[in-house]
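Report on the following structure.
The complex is shown incomplete by one protein chain, all other protein chains being positioned as in the whole.
Chain naming follows the written order as A, B, C, D and E, and within any one chain the residues start at number 1.
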Amino acid sequence: MTIFQALLIALLGYLGSIYGTFLFGTVGGWNLIGRPIVAGAVIGFIMGDVRNGIIIGAAIQALYVGLVTPGMSVPGDVNFASYIGIPLALASGASAEYAVAISVPLSLLGVAAIYSVATFNAVFVHLQERWIAEGKLKQAARIPIYSNISEFIVRFIPIFAACYFGAEFVPKLIALIPESLADIFQVLGGILPAVGFGLLIKYTLKSNRQLLYLLIGFIMIAVLHMPIVAVTIVALFIAFIDYQITSGRNAD
Amino acid sequence: MTIFQALLIALLGYLGSIYGTFLFGTVGGWNLIGRPIVAGAVIGFIMGDVRNGIIIGAAIQALYVGLVTPGMSVPGDVNFASYIGIPLALASGASAEYAVAISVPLSLLGVAAIYSVATFNAVFVHLQERWIAEGKLKQAARIPIYSNISEFIVRFIPIFAACYFGAEFVPKLIALIPESLADIFQVLGGILPAVGFGLLIKYTLKSNRQLLYLLIGFIMIAVLHMPIVAVTIVALFIAFIDYQITSGRNAD
Amino acid sequence: MTIFQALLIALLGYLGSIYGTFLFGTVGGWNLIGRPIVAGAVIGFIMGDVRNGIIIGAAIQALYVGLVTPGMSVPGDVNFASYIGIPLALASGASAEYAVAISVPLSLLGVAAIYSVATFNAVFVHLQERWIAEGKLKQAARIPIYSNISEFIVRFIPIFAACYFGAEFVPKLIALIPESLADIFQVLGGILPAVGFGLLIKYTLKSNRQLLYLLIGFIMIAVLHMPIVAVTIVALFIAFIDYQITSGRNAD
Amino acid sequence: MAKLEKKDIRKCYVNWMTFALGCQNMERMMAPAFARMMGLVVDKLYDKKEDKIKCMQRHTQFFNTEEAMGAIIPGVILGMEEKRAEGEDIPDELIQSTKTALMGPFAGIGDSLIGGTLRPILCSIAMGLAAGGNLAGPAFYCVAWLGIIIPLTWILFSRGYKFGINATDMVFAGGRKDAITRGANLIGLIVVGAISAQYVTANTGWAYVSGDMEITLQGILDSILPCLLPLLLTLLAWYLLDKKGMKIGKVFVVFIVIAVAASLTGLLII
Amino acid sequence: MAKLEKKDIRKCYVNWMTFALGCQNMERMMAPAFARMMGLVVDKLYDKKEDKIKCMQRHTQFFNTEEAMGAIIPGVILGMEEKRAEGEDIPDELIQSTKTALMGPFAGIGDSLIGGTLRPILCSIAMGLAAGGNLAGPAFYCVAWLGIIIPLTWILFSRGYKFGINATDMVFAGGRKDAITRGANLIGLIVVGAISAQYVTANTGWAYVSGDMEITLQGILDSILPCLLPLLLTLLAWYLLDKKGMKIGKVFVVFIVIAVAASLTGLLII
Partner (left out) sequence: MAKLEKKDIRKCYVNWMTFALGCQNMERMMAPAFARMMGLVVDKLYDKKEDKIKCMQRHTQFFNTEEAMGAIIPGVILGMEEKRAEGEDIPDELIQSTKTALMGPFAGIGDSLIGGTLRPILCSIAMGLAAGGNLAGPAFYCVAWLGIIIPLTWILFSRGYKFGINATDMVFAGGRKDAITRGANLIGLIVVGAISAQYVTANTGWAYVSGDMEITLQGILDSILPCLLPLLLTLLAWYLLDKKGMKIGKVFVVFIVIAVAASLTGLLII
């Protein structure tokens, strides 16, 4: 891979990461070029093999199609999996299966990166607060721009290094992760969203009794296997009934 | 077939058509001798082969067992299918399969007949209105009797002709309908009830928000596959809850 | 079987019967040592074969795992089935299948015993009433102790007799029950709980309209096959909504 | 002093059932049958010609319902008209609004419970009994259908009538009528939603095929919400009829065009 | 100055649990156990013989509930009786109506949650663990059952008692008690409807066979509403007991007759 290709891929990897902002936030970043299937096409284009890029991207996409990140709970990170996994597979002429196989450990590294950034960014929070207090308002407003530096570091550098310093280096690094950890991380990925949902509940629940609403939603999926659109309709209906009760009259 | 048999079948065909009135309306007409399974027995009796009449009738019935005609949306017409299809099959000694096969084009002709009548009947509406304005009240009240003439014409004549002029004539007529139309008409039959339901909704809905009730009913069938009796019970329950809300107190 | 073993089993059988009180009522009686699986262990211990006792007990338990007795509707009695069936099977070295086979007629005898006791106990009710009126309050309070005598008689004696007088006697007795009765009793066992539920409804329903709530619960099981825990959650939710309506304001 | 006798009520009932669909038309649907029914008793209700004419004119307006469950409506209106004729203060608008309020819900309930439930059940049983050409099939259907539908419609009509004549005593205008209308309304909406999922059929045939793999649009729609197309078509019809104010005949034409276009392009298949 | 000490409450609890079903009878069901419980504390509550007698007589009336979940009721009543003995103005009717209001709902909830859910779950686990005659099965059941049921019933009883003694402060007659009764009521009705679908079994064996084709009545009933017969039988029992005022013994006889007749004619099969 040429240095130029590696630099370009690393840049795009940063732009498509969860906290990268410069492609209209998550609209063009995390949710667009951050999707493995799109990343596959883009990386394939850079490396001159769009077709295989898409095939590998789609395979990785399948692993993460149901990924949600409620309240900072990130059960997996598609970024390294895509921007390291796909180039390496393409460069080495490896199959989609290989990319999928290394995507799990890469995702773990990605999760670690996410939490490092989210922890470090507290520094920016306090800086912003201080600047506001000091009346440096323009500067304070620029904090979310400055704070890109942390995400840039944890994304650009590893992706560039992995792409440029080659295919034989990364698998070795991955092999360092003890085999037995894999299970643990998958269990963790399964239960981690609970924390995010817990946070959403914390900021939504007004009284313990309202847990009943939560349970009704839960039953609609867990017991009745309703599609989420149907759940949302029922939720609207319940809110409508509630509105009629609360407003003490019929609303239509 | 004797002329007498053909006349009798044509008369019954008219009486059992959707807008024929003289057998206590739809009670004894459309919903009784109009049902293919009953028509089969009756035609079989006239033609001296009750057993085969019933077998053919039941086969046609199976096609139309779930026929509803909300708000003048008639996805199929069982009348020609029964009163032309069964006699022809019996007369020619053909199988139930034959009757079923020609019932689809016959049903289309029937649908055309229905919409012709419903369009033409506007004449009677305006006549009634004029007579009332002129004070000819007795006459005006007799309009729904007079208006039978249109239904009589589109039912009695074709049925009689088909039965009397024979089995070789009708299939030729049917063959005139281009093959490719069949698909279109089946698709049409599938979506046509939507218009009828749309009309019912128009006269039931009091505000856009009430669409939620519609959707709840929809979900109970589409997603939860509940039998309609259970849906009706839930509907009663929701209406009961609503009554308690509206009346501002508990109702029991 | 020694007379001592037989006496002990008969005593335990009485204590674990539905109206036996001396093991903290149903807590330690009917619902604890009254369960076939527990009875199997206990009888096995007495007869020196815990392992087979448990195996036979579990087999009988399987028949009665879903036994409810709403409002005195007892579709089956596990007591004779356990305390006669298990000892006989153990004593004769018979298989669990044998114990299961005779458990049906034994259960019928048990049901007869239950209704005899519940009918006879009216005597105690009137005695208690008289004593209260006469001011013999201490004695009146002791009625539920005294009334154990009827349950003792219908449980202790048959169990002791069956265990002590042996394995060849009981099957003969059972054979006296006409074969054709089996079906009837199973049908009866199926529909009998309806009476109990009818009684519960009688004391719960405040108006005919409230039958709707009953039907909603019914639909949740019959149509939607929800587990009862989910039904209970929905019931709580409905009661909560009702509370908001009744109290005329939102409750949370 | 009631103006109508038992036999008048019966006559009205018979004529309603007989002629409900007898002059069915694109413009006012069942209105002629309604007017006829009033015409049969208008002489008993009013003395002055002018009043008679006005009474009948009231009922030439658009009316449509399912004739069996909806038999309650001519019953109610008959009762109200009688009270009105007796001098009670029942304004024209109240009569009109009562008809309009009830016809929709009862059409929905009737189409779903009679046409969509009772009739198919009886027919299915009859088809089973008719196996091998057995007369028991049609015989069962005739007995069961008549045995259910005649008492049912008569009860609905006559109860409706009684409800109607007691109208004013029960502060008809507000209270109870509103509650009943509203209840019927909600039930009607729910069952119409339900049967439109059951009776409108629309499946798309569009699919993307590439090698062995096939991705069907219908599969995607089903994963979002089953029966989504029937629902959208129903809402479209409602939108055209209600929000766009299209005549029903025109909407039929629109749907024919849709069927032709969608069938030819394979967008909709059977 | 409360008249009852902690140990009295405990004694009442133990005696309720012990004797609830101890004098079960067709006429008043659990009434003797209730009267006994009051008899244990009546000397502490009242001084005059006359008052003591009246107190016990209050509790010889019909009473039936599920003994475990329903343990809340003797708790509540004990509290109310104590308050009454202390001079609060709690009329007889309020005590009686509270018992009647609560016994039905808690019977339904208890039969469904204890008899219909908790016990079968524990038994099923125990049966699994017992495979091959393993003592772990019965041992698990004993520990789990006692570990759940004793704390649960004690909490219900003692909370009920506290609720009862605070009765008048909370404007017991109206407000909160009514809300709780009503809530319990609705929940009771819903779960009774649910478990009657689960625990009443009735399948009809009637079928029409003609050649190869068989049409079963049960199939038709299932397409209308699954578990229709169990529902109808439950409603029949309720109708006889409530609307016809039949004694439960007589209703049992009716159901035996139904079972015999239906079984012999094949109307009902297993």
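By our rule, a residue touches a chain if its C-beta (ideal position, glycine included) is under 8 Å from a C-beta of that chain, and two chains touch if they have at least 3 such contacts.
Keep in mind that what you see is a predicted model, and the values were worked out from it rather than measured.
Engineer: Among E:N134, E:S158, E:N185 or E:S263, which one touches the chain that has been omitted from the display?
Structural biologist: The missing chain is touched by E:N134.
Engineer: For chain C, which residues reach the chain that was dropped from this view?
Structural biologist: 227, 229-230, 250
Engineer: Identify the residues of chain A touching the omitted chain, counting contacts across the whole complex.
Structural biologist: Touching the missing chain: residues 18-22, 24-28, 30-32, 35, 37-38, 40-41, 50-55, 57-58, 61-62, 65-73, 115, 117-122, 124-125, 128-129, 132-133, 135, 137-138, 140-145, 147-148, 183-188, 190-206, 210-211, 213-223, 228-229, 231-232, 234-236, 238-240, 242-243, 246-247.
Engineer: For the chain that got dropped from the picture, name the residues of chain E it touches.
Structural biologist: 121, 124-125, 128-129, 131-132, 134, 136
Note that in this section only the chains that are shown with their structure count from here on.
Engineer: I'd like the angle of the rotation relating chain D and chain E after CA superposition, in degrees, nearest 5.
Structural biologist: About 120 degrees, rounded to the nearest 5.
Engineer: Can you compute the centre-to-centre distance for chain B and chain C, using the mean CA position of each chain? Integer Å is fine.
Structural biologist: 57
Engineer: What is the distance in Å between the mean C-alpha positions of chain C and chain D?
Structural biologist: One centre to the other, that is 53 Å.
Engineer: What positions in chain A touch 2 or more of the other chains?
Structural biologist: 224, 227, 230, 241, 245, 248, 250
Engineer: On chain D, where are the residues touching two or more other chains?
Structural biologist: 124, 131-132, 134, 182, 225-226
Engineer: Okay, what are all the chain pairs that touch?
Structural biologist: Touching chain pairs, listed by label, come out as A-B, A-C, A-D, B-C, B-D, B-E, C-E, D-E.
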